[in-house]
Structure formats: C-alpha cells, structure tokens
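All protein chains but one are shown in place.
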Amino acid sequence: MATLEAHAPHAAQPRGTRSIIWDYMTTVDHKKIGILYFLTSLFFLVVGGLEAILIRIQLMRPGNEFVSAEVYNQLFTMHGTTMVFLMGMPIAVAFFNYIVPLQIGARDVAFPRLNALSYWIFLFGGIFINASFLIGAAPNGGWFGYANLTSEQFSPGLNIDFWVLGLQALGAASIMGGVNFVTTIINLRAPGMRLMRMPLFTWMAFITSFLIITALPVFAVALFLVTFDRFWGTVFFQVSAGGDPVLWQHLFWMFGHPEVYILILPAFGIISEVIPTFSRKPLFGYAVMVYSAALIALIGWGAWAHHMFATGLGPIADAFFTVSTMIIAIPTGVKIFNWIATMWGGKIRFTTAMLFAVGAVALFTVGGVSGVMHATSPHDLQQTDTYFVVAHFHYVLIGGTVMGVFAGIFYWFPKVTGRFMNETLGKWFFWLYFVGMNLTFFPMHFAGLLGMPRRIFTYAPELNLATINFVTSLGAFLQVPAVLLLVYNLWISVRRGAPAGTNPWNAATLEWATASPPAEHNFNTTPVVHSREPLWVEPAQVEEAARGPMEHIHLPPPSYWPILTAAGVVATMALFMTNLWWAPLIGLAWTMIGAINWAFEPTH
Amino acid sequence: MENTAAMPAPHGHGEPAHAAHPPTATGLSTWKLGFWIFMGSETLFFGTLISTYMVYKHESVTGPFPTDLLDIPLTSVSTFVLLMSSLAMVIALDGFQRNDRRMGLGGLMGVIILGAGFLGFQAYEFTHFYHEGLTLQTNLFGSSFFVLTGFHGAHVTIGVIWLLILWIESFRGRFAVTNEHALKVEIAGLYWHFVDIVWIAIFTLIYLIE
Partner (left out) sequence: MRAPLAAARASAVLLLAACAGEYPQTTFAPVTDFGVLINEVFATTLWWTMGILVVVLSMILVAVIRFRETPDSPEPKQVHGNVKIEIAWTIVPAIIVVMILVPTVSAIFETQRRPSEDALTIEVIGHQWWWEFRYPEYDLVTANLAYMPTGREIHLQMHSADVIHSFWVPRLGGKRDVNPRPRQAEGEAQHSTHLLFTISEPGRYAGQCAEFCGDSHAIMRIEVEAVAPDAFEAWVADMKAPPREPLPLEGDTAAAPAPAPGALPAPTGTGQRVSAGRPDSLIFEGRRVFSSSTCVACHTIEGVSSGPLGPNLTLFGRRLTVGAGALPNTLENVEAWIRDPVAVKPGAQMPGAERPWGAFPATGLSDAEIRAVAAYLTSLK
C-alpha cells in the first residue's frame, strides 16, 4: 500500500483477526503505535495496581502475614518499577505518538520504524522483567535499587539481574523515542506553525523528550555499573575496593529527578489542552506556560540531591539543593495560576475530561505543597523515607499525572475512535477514583509524620498506626472498581459509543480538523497555519486542507524488522543472564541482522 | 558543505517519507537532525562515564595506579592516528560531494584503516595493562578505565563496521559515489567525528591531566 487514493473516512471493513495482528506487528503508523502503547500501558497500570492492592492487604493490620517479607519486597519494588517505567512513561508516549503528529500537521513521526522499535522493546522488556515472577525472583531492591544492597554479595539471586537488564533495554527504547519526537517536532511542523504557535501539549512533548534524551543516558551508565559489578566483578560499588555506594545515589537521582518531570509534563500538556477547550477560552499566558515548563526542566537538572538530604552530603550541598528545589516551586505555581485564570471568566462545561483536568490541578497542588515541605531539608530529615513522601509523590503522580492522563483519554477518545465515551460512567469513575485516591493517600501524610517508614512489610502494633493503615487500604480498594469502570467504559464505547464528529468539543488545535478516526495519512493536504488556535481562527481553510482534495501522498510501508530487532535486543538481555560468554553474542548478532536488513529495506 | 538544505530529499534508502515532499520546517535533513539529537544523548552517556572515572581517579586502594601504567607518548600516537582518521573522513565526504570516486572511496578506506589502527593500539594497551596486573576487577582504576575506554572502543568498532559496509556498497556501485548519497556519508562522518571528540576528552582528562 505505497500510495493511497483519496477517500472519505470509512467504516472499518471486517478483517480477519490474523490480518489485524499482522497489521499491528508490522505497522509503522504513529496512530497504531500510539494505540499499542496505550493498551500495553493500561495493562501494566492494572498489573501495578494489583501489586499495590496486595501491598495494602498486607499493611491493613500490624503484624499481618498475608505475604512474607521476601514477597512483599518484590511487590513494592515491582509496583514502583511498573508504574514508573511500564505505565507512566509509556502512556505519555502513547499520547505523544497519536496526537503530536496530528497537532503539528504531519503525516507521521520523523522515524516511523524507529518508533515501532521503541514500542516493541517496551513490550518485550516489560514481559522480560515481569517473567521474573514466574520463577519467584522478581526484582526486590526497590524501584530505585540502591547500591550496595543490589550487589552480588547482598542480592545473590537473579532478582536484580532482571531489574538492571530489563531497565537497560527500556531506557534505550525511551531514548530512541525521545530522539524521534524532538526531530519530529523540530522538522515536521506544517508551514506557518512556528514554535510559539504549537499546541501546548506538543510543547510539553518536546520538552519532555529533551529531558528523556539527557536523563536516560545517565541512568544507562548507572545500570551498566551495577550490571558489570554483578556479572563481571568490577568494583564500582565495592566498598572494600574504595567504591562508594553513594555514587549510585547521585547517578540515579540525576536521572531520577528529571524523570519525575518526564512523568508530569505530559499531563500538564493534556491539562493545558482540556481546560481551554471546556472553558471556551484560550489558554491564559501561553508564552509563560512554555517558558515555565522549559525552566522547570532546566532547573530540574540541578535539584537531584534533594532526594539525598539524609545521606550526609554536608550543609553546603544541602543548602544548595534546598534552594534549587524551592526555586522550581515558582514556575510550577505560575502554571497552576494560569490554569485557574484560563477557567476564570470562561464558560465551563463539566465533561469527564474537564473534571479530571480540574481535579488534577487541585490534587497536584496538594502534592506540590508537600513537595515544598520536603524541600526544607532540616525537616525533610523527619519526612524522608517515610509515608509522608509516599503521600507526596502519589498526589503528584496520581493526582497530577494519572488524572491528567484520564482527562486525555476522555478528551481524545472521540478523535481516535469516532465515538464518545459514556459520560455517566465517566463521572462515576471520576468521583469513585477521586474519593478513593484521597482516602488512600491523605492519611499517609499522618502515617509518615507519626513514625511509619517506607518499604516495610509490617509495622509494630504499639505504633498505633493500624487505623490509618486500615483507612488507606480501604481507599486503595475503592480505586479498583473505579479503574474497572474505566476499562469497561473503554470496551463498550469502542463498540457502541455515540458517534462523534471531527470536532465534538469545538476545540482549537489541528488534530480536530481530521476525520475521527483520522485517515492513515492524517491530512489530505498539509495545512498552512497562521495562529495558535487554527480551528477557532481559520477553520474553513484548515478543514479544507485536512479533509478536502488530496495531494500525492507517500507513506512509509509497514516493516517486520522493528519487531524482529526488538526481540533481538531483549533476547540479548535474557541471554546475558545465562552467564555463558557466547550467549549474548547470539542476541547481538540477531539484533545486528535485524538492524542491517532494516537499513537496506526499501521504503517505497 | 551543506547540499541537502533546500532540495527535497531524494527517494533514497531509509529516508523518512515526509521528507520526500514538503520541505522540512528547518530546511535541515531529518536524518541529520535526528542524528545530532542522538549525539546529544551520547554526550550525556560518555559524560557520565568520564565523570565516574574522575570521581574515582584517586580512590583506588591497591595498585596498579594510573601513573604506573598510562603511557602518554604511546597514546599520543594513537590519538594522532584517530585524528588523522577524522581528516580522512573529511576528505571522503568531500569526495562524495564532488562526485569524485577516488577521493570518496579512498577517503573512506583511509578512515577504516586508521580507525582499525587506533583499535589496534587500544588492543595493545589493554593487553599490556592486563599483563601488568590491571583487570576490570583489580581496583577502581581498572574498572572505570576499562569500562570507559571499552565503551569508546566499542563505538569505534561499530563505526569501522559501518564505514566498511558503506565502502563495500559504494565500491559495488549499489549506491554510486555521488553527491546524492553524500548525506549517508555525512552522517557516518558526524558519528566518526563525535567518537573522535570523545576520545580527545578522554585523552585530556584521563591521560594528560594529573
């Protein structure tokens, strides 16, 4: 299917399951890849959520014996690892994939096959790391894997091997995705779309991708150091040879702090699309929103050691990072005010998407406030490593990121499927989730400051924390039917949702000019834009370009080399674990064969 | 010399489809731009490895220590070889851009030979250090030195293989030595120069600075 005839969006023709599977396995279309990312991330959301539920059952009562300490340590490690690397990052990439090319008037991303490769490495890497459960050796060193607990000496099993190797593959996939999106956004914008005319979601994708490109390599090195210590006997974190485990912390958090901005900025982008649309006003302070995000990303690189206030770096380092961390609060606060100002004087419509977007702003503010408390390092010595921190980051990650993502789902579902999601179920979902989330995490602020450290499989009854933990667990259980409602809503809406037109929300940005769902080539003719809100300012011209007469279109053909190469990458990781010197070479050879065939594959 | 700036990129192998029709927003080739971005990430990668070496520079508890083993005169020669390979790369690219077959192919072969020569020096250095009692496991110097220079050497090796494939295909005429395909050589050149610059940083910070 090298060239396409002009045609109106058509109802999906019935196709065999096998042909659909082959289609998705070889697709290089950003929209299909976006859907793959989304469904896989949703799956891992459920997996991570299950791990959380098991954790909360264990912690419901002091001295509980629902799971053993060993199993518990695997559960909390995998909960964090799954939610950050297999859900939080990929679900943002799902949105980047589907939405960014549409928002900038492009037909696809800059490197479509590389895009597919990133997805398949993500899927296979996620399976690899979870396969460890099958042999009861899931990673158990925490999602942050502090040396020297992760050394061969103190973690002699396969658990940490799965962790370092799996994350190495996933990190590489992320970096490739980052390169792809930066190149796409710089080079494939439609004529007239200057940087300061791009939708804010695309801006956030852009800045996030820069963060990915710069932070993930640091993590890659850190992982290599631990891998080599474990497999080849290097001494990077070997105390008896002068190695310093604190170096791991520096490297990890140099990655880890930008990572949390990688997790939140996409949600900020979604919120910045949803709130203006359902307030019927443009985003307040567009330029400020762009600059503040860039500033947050930049300063975020200089705040990492606020995760290490208890490490004993000394007062000068502590003071520096206290100041740099508190400075980030300023551009962050500015964003919150700008969202409120967007709503102010508007005509607000409470769709589910809007509920989640506004809820996210409110709950993120709560999380931001506890963040400011952490920044005051002397008292952070009480807060750090306790449930107070757990409360903080769940407020920003669930309150901010996850709820922002939920807003995005309800917002863009009509574009992706041509149907509305059920609003009644959506509102039930929102309230159940909102109540459940607050019930789970608000009490944790108290648990932490009343003496409950993190990462403990049980706690003593005399600490009197049983009630708080019980309430927290109830809140967690409440999130289960909420998420099930989401899954059910997605399922029935795809099949029987009310039909939606091209721009059901009367939104402003380019993606709403295409058909719902968009044709494979997105726009019949590349639109020319002259404003930030093309569909509000120049709708006729843009819609004509999107759905009018077609220019000659050439799309990259599908390819099976990305999926094969991805399998080679993850196979190399798995073969590394055999400890046979020649085994990973097989994987490398397989990867190279895939890459070389890919390089010489004709693209039309 | 930038030759792909304003022209729509040709229907070559692996060109992103979009570039075939509307010009890019910056006028730069998407492949080239993407590669520059990738090198940005590689800068962080090597920067972290170099920083790790520097943090541990004086922390080895047992020997051999850097002053015992690092041979600056010898490494200066290998550095020079690598620098000359970059020169050959410039010549090769110039040849492709001018449709000069001899210069293009000759230059590429020059890079390959000099690059392989550099790798030879590295192999010699590694085995020499090994015989002097320095391994990955010996001490912090051994671990951080071999990991850093090992990753660099792996990058050089990948570059040599890449260039070899380019050379073979050019020689067999699968793509002609012409201006149209200079972009592929240019990108390989970007990679090669990057790897060379990383080596300059390593040579300076690890070998030259006490």
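Here the chain labels run A and B in written order, and each chain numbers its own residues starting at 1.
Everything below uses one rule, namely that a residue touches a chain if its C-beta (ideal position, glycine included) is under 8 Å from a C-beta of that chain, and two chains touch if they have at least 3 such contacts.
Remember, it's a predicted structure, so these values are computed and weren't measured experimentally.
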From A:T311, A:Q541 or A:N597, residue that would touch the chain that is not displayed: A:T311
Sole contact to the chain not displayed, among A:G192, A:G242 or A:P557: A:G242
Of A:I185, A:A297, A:V366 or A:L555, the residue in touch with the unshown chain: A:V366
Selected residue (touches chain absent from view) among A:M25, A:I53, A:A137 or A:A341: A:A341
Omitted-chain contact residue, chosen from A:W22, A:F66, A:F231 or A:F446: A:F446
Residue numbers in chain A that touch the chain omitted from display: 68-70, 73, 141-142, 146, 148-149, 154-155, 239-246, 279-282, 284-288, 310-312, 314-315, 318-319, 322-323, 326-327, 329-330, 333-334, 336-338, 340-341, 343-350, 358, 361-362, 365-366, 369, 372-373, 376-382, 384-386, 438, 442, 445-446, 449-460, 462-465
On chain B, residues whose C-beta touches the chain left out of the figure: 59, 61
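Everything below uses one rule, namely that only the chains that are shown with their structure count from here on.
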Whole-Å gap between the CA centroids of chain A and chain B: 33
Touching residues (chain side chain A, partner chain B) in the complex: 106-108, 110-112, 175, 178-180, 182-183, 186-189, 191, 193, 213-218, 220-222, 224-225, 228, 232-236, 241-244, 247, 251, 526, 551-552, 554-556, 596, 598-604
Chain B residues within the chain A interface of the complex: 11, 13-18, 20-22, 24-26, 28, 30, 33-34, 37-38, 40-42, 44-45, 48-49, 52, 55-56, 59-62, 136-137, 139-140, 142-144, 147, 165
